[in-house]
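The complex appears here without one of its protein chains, the remainder shown in place.
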Amino acid sequence: EPGDAAAAQGRNGRDISSDQPRMLSDNGHLVFTTGDNKEIRFQTSASGRVKVGNEDLTLLLSQIKTNKDDIDNIKSHGGGVPPDIANKLNQLDTRTSSL
Amino acid sequence: EPGDAAAAQGRNGRDISSDQPRMLSDNGHLVFTTGDNKEIRFQTSASGRVKVGNEDLTLLLSQIKTNKDDIDNIKSHGGGVPPDIANKLNQLDTRTSSL
Amino acid sequence: EPGDAAAAQGRNGRDISSDQPRMLSDNGHLVFTTGDNKEIRFQTSASGRVKVGNEDLTLLLSQIKTNKDDIDNIKSHGGGVPPDIANKLNQLDTRTSSL
Partner (left out) sequence: LYKRWIPDTNYENETNWDKGAVPCGNDVVRFSAQTQVSVFVESAHAVRETRLPVDGEFILNSGGGFYASDGREPGCGPGVATRFKDPGSLRWFDPALWQAAASLDDLRRGRFLFSVHEESVPCRWDDVVFRALSSFRVDTGSGGSSVPVRAVSVRGKVFDGRAEFAQYLSSRSGRLQFHGSSAVTVGNPGCGDPSGCECGNSANRRRICSSVTCASVECKKPLLPVGHCCEVCGAIVTIRYAAGFDLQTYRQRIHHLFLVLPKYKSVQLGMSKVSRSRRLMGIVPFGASPEVQLTLLDGEKGAESEALAWDVVSDARSHGSVLGIAGAEFRASSGGGGSSS
């Protein structure tokens, strides 16, 4: 009934204040907007997953942190030995082995 | 009137039926979908957050770029000095210090 | 609700009400939750995008994997040559060039 929609507006159609997080359709786009100081949270249980398309977002987010840790480690302790350096060191070692 | 076929044509006369987003429950999985060429958007205000489990999505995504920058830097300028190399260089240095 | 608990038994007698996803306001935060082993999924059609702010999430997620690959490569083959090492190698090379 057309009248119902109008009635529903009266009861629910209040302006959404800027601090209320929301999920709204905007011309076919699905838009999640967090409010000021408010969060939108997606919570699965321990064994549940959050997926974006075929990607496991939970895994990937944890990978970001693993990556950061690895990078921090490389920054302080280096990565593997670049072949050029290994070669040069070998060359120098040989050259100076009789000293 | 929110009635019938004619009313379903958008202002631009396009068929709007297939491009409305959905929040659906599929055997208990919670699925957010959009139609062709439509986006799912997360819009965070300055102080609002999107959280996936306990993780702050916005922060982590910015970490991805930081990681990439760090990696690019390591690729061109190296990371820390691996202990093996440091040891070898010290050894060579000592060995050749009298030359 | 009294009648419901009984009605919510699945065919196998399991209580399926715990499989129901929920959408709730927690202190003004908008929270989506799922039951045990259930996923939250974001699905756009082929040409749609998931965007976080102005960032394309799909691209960012693929960057996470690129970062991981780069890090793995740096771990095994090293990154660029740190200037300190390059200098030291040059110094040693010069020092030993007459040997």
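As written, the chains take the letters A, B and C, and residue 1 is the first residue of each chain.
Please note the rule applied: contacts are C-beta pairs under 8 Å (C-beta built on N, C-alpha and C of every residue); 3 or more make two chains touch, one makes a residue touch a chain.
The structure displayed is predicted, hence computed values, not measured ones.
Trainee: Tell me which of C:Ser17, C:Ser76 or C:Thr94 is the one touching the absent chain.
Mentor: C:Ser17
Trainee: By the contact criterion defined above, which parts of chain C meet the unshown chain? Give residue numbers in ascending order.
Mentor: Interface residues of chain C facing the absent chain: 1, 4, 7-8, 10, 16-17, 19-26, 28-31.
Trainee: Going by the touch rule given at the top, which residues of chain A touch the chain that is not shown?
Mentor: Residue positions of chain A that touch the missing chain: 1, 4-5, 7-14, 16-17, 19-28, 30, 35, 38.
Trainee: Where does chain B touch the missing chain, residue by residue?
Mentor: 1-9, 15-18, 20-28, 30
FYI, only the chains that are shown with their structure count from here on.
Trainee: So how far apart, in whole Å, are chain B and chain C when each is placed at the average of its C-alpha atoms?
Mentor: 8
Trainee: Calculate how many whole Å lie between the centre of chain A and the centre of chain C, each centre taken as the average of the chain's C-alpha atoms.
Mentor: 5
Trainee: Show the residues in chain B shared as contacts by 2 or more other chains, in ascending order.
Mentor: In chain B, the residues touching two or more other chains are 23, 32-35, 38-44, 50, 57, 64, 67, 71, 74, 78-82, 85, 89, 92, 96, 99.
Trainee: Would you tell me which residues of chain B are touching chain C in their complex?
Mentor: Going by the criterion above, the answer is residues 23, 25, 27-44, 50, 57-58, 61, 64-65, 67-68, 71, 74-82, 85, 89, 92-93, 96, 99.
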